[in-house]
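Here the complex is missing a single protein chain, while all its other protein chains stay put.
On to chain A.
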Amino acid sequence: MALSLRRKQLDVIVRMLHLNQQQLPNGSEGQGEEEAYKLLVMDQPCVSLLSPVLKVGDLRRHGVTLTLGIDRPRQAVPDAPAVYLVRPTPSNVDRIAADAAAGLYASFHVNFSTSVPRPVLERLAAACAAAPPACAGRVARVADQYIDFVCLEEGLFSLAQPRAYVALNDPAAADADITSLVDAVALGLFCVFATLGVVPVIRCARGGPAEMVAATLDARLRDHLLAKPNLFTEAASAAVVSFQRPVLCLFDRNFELSVGVQHDWSYRPLVHDVLGLKLNKLKLPAEKYELDDSDKFWITNSWSPFPKVAEEIEAQLAKYKQDVDEVNQRTGGGGGVEFNGTDLIGNTRHLMNAVNSLPELTERKKMIDKHTNIATALLGHIKERSLDGYCDCENDMLVNGTVDRNTLLSLLKGKGTKEDKLRLAVTYLLSFETLPSSELEHVEAALRESEVDMSAFQYVKRIKALNTQFAAASGTATKSNIVDWAEKLYGQSLSAVTAGVKNLLSDGRQLALTRTVEALMEGKPNPDVDDYLLFDPRASRSGSGGQFKGPFREAIVFMIGGGNYIEYRSLMELEQRTQPSKHVIYGATEILSGAEFIHQLAELGQKAGLGGASSNIPPGAAQ
């Protein structure tokens, strides 16, 4: 059973759009035709939730005539049902009640993207009760859809909770803030599992936000499983369940910080980092593009390094020209005017083939044009910022463990935006356990020369310094107390960073994340992961039953604090490498590019009072 998150989310949404009526595959009979044309009203987060999954044309196929925003002034369409898909906030609920009282639409089908809390539901009920009786009768249905996550691809999702990393690591953060953030993350994960319909086994490292999220999620799942029937009863019976249950691996961004900032040379991370790919949509100064599963070139080439991509585009263009010439030759050429009798039927057939293949050819041309433009834009940026130099240098540092000081310093003094230089410096910091202080001085001097804001650099330096301080204390098991929260964080990141660094140095370019996930999925005793906590919502609280540690066929990897296409790629490679093939889904609180992550680090540095000379980096605008 391959977990296909996107398809399941699509199913839920389509069923919601068809007002939960039974429908046959072709929709030929049995579909309530009175409700064939409906309106869809959403708020902004739900619009971004829906856009990677359904396009406007697809919406029309399901009978939606108009998509409206909930906050815009709307007018009455008296004979159409309205489907609302909103987040359960009080303001949304007030709007819905106002619409119902005004009688804007014939019937209201209210769907909340996550579970609606009791007070909000009562608020809606009170507003409806206060209005004339017909108003409440119009509300035909209220449902919790549990789809509050953005599914960018089949195996990649994001919770669209920006700045989670900043909020979690903020030294001045209040406990209440952190708890609410942890709750929000747990709720998002609960939505993911509700859509998938499985109850996972949760594994996470000790201490840190991962453990908190795991505990909250475990509690929520347990509570939910107590009620029968619940969302998970369709899953297989308990006996078979262990074989098919996936494992949820929770990680914190501090586990492997370097992946968040490094430059990468493959196509998709480059597009995301340099050109700003959001929700599978790319906006160039000239025009907009959409990059998703329907684009074959994108799928086959997203993980190839950039030069290879350029070659591929050339090859495709040549092939296209060849095809076009062939078509022209067969139909145009000389056979048009003189009726060579024997060729006539052949001509007709060729004409018909040509006419049929024309749309396909135009599609191919459009795709080739699109990627040519994207590649050209990328090339412009790469030349301007000499990103190839950065990539090579970082690769050397992270994989080979060597650094050519001259190249490093020349890069820091040379071309590239401030974020690029910061990223290089941070990667340099993180690649080596101990750095000779003279080197550090040189690097810092170079950075200051380029007028780069030093807060991020200082912040990472401090984390490293604190890690070495806590070197002795990492072994002892301490209880996770929110008051000792900061110490837990640093203590955990120490072991994680050194472990990550060791792995990186010894094993080539395999991310620590991938290795850990592989170890967790295999379930064999492994010193790296043995002290990972295990939560099993289906097991009884006393924990008497044997804890199920693996092997698992499927895994869901979640990164708290910001994920990355580089990690996604390495997980895909893991999936393809293992025999029999395992299935991995990757998710994060948000998908960050390196520049955005550096902004967040800088912000944290400033909050911690480590700000350098100038504070002209704007606060992180992450997505």
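The definition used in the following text is that a residue touches a chain if its C-beta (ideal position, glycine included) is under 8 Å from a C-beta of that chain, and two chains touch if they have at least 3 such contacts; residues count from 1.
In this section, contacts and distances are computed from a predicted model.
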"GPI biosynthesis protein family Pig-F-domain-containing protein", "Vacuolar fusion protein MON1 homolog", "Sodium/hydrogen exchanger" or "Syntaxin-81" - which is the UniProt name of the missing chain: "Syntaxin-81"
Residue touching the undisplayed chain, where the options are A:A134, A:A318, A:A445 or A:A465: A:A134
Omitted-chain contact residue, chosen from A:A98, A:A126 or A:L379: A:A126
Given A:A106, A:A446, A:V460 or A:V529, the one touching the chain that is not displayed: A:A106
Residues of chain A (touch criterion as defined above) contacting the omitted chain: 8, 12, 15-16, 20, 26, 28, 33-34, 36-37, 39, 57, 60-61, 63-66, 68, 72-80, 106-107, 111, 115-116, 121-122, 124-126, 128-130, 133-134, 136-137, 139-146, 194-195, 197, 231, 234, 339, 341-342, 344-346, 348-349, 352, 355-356
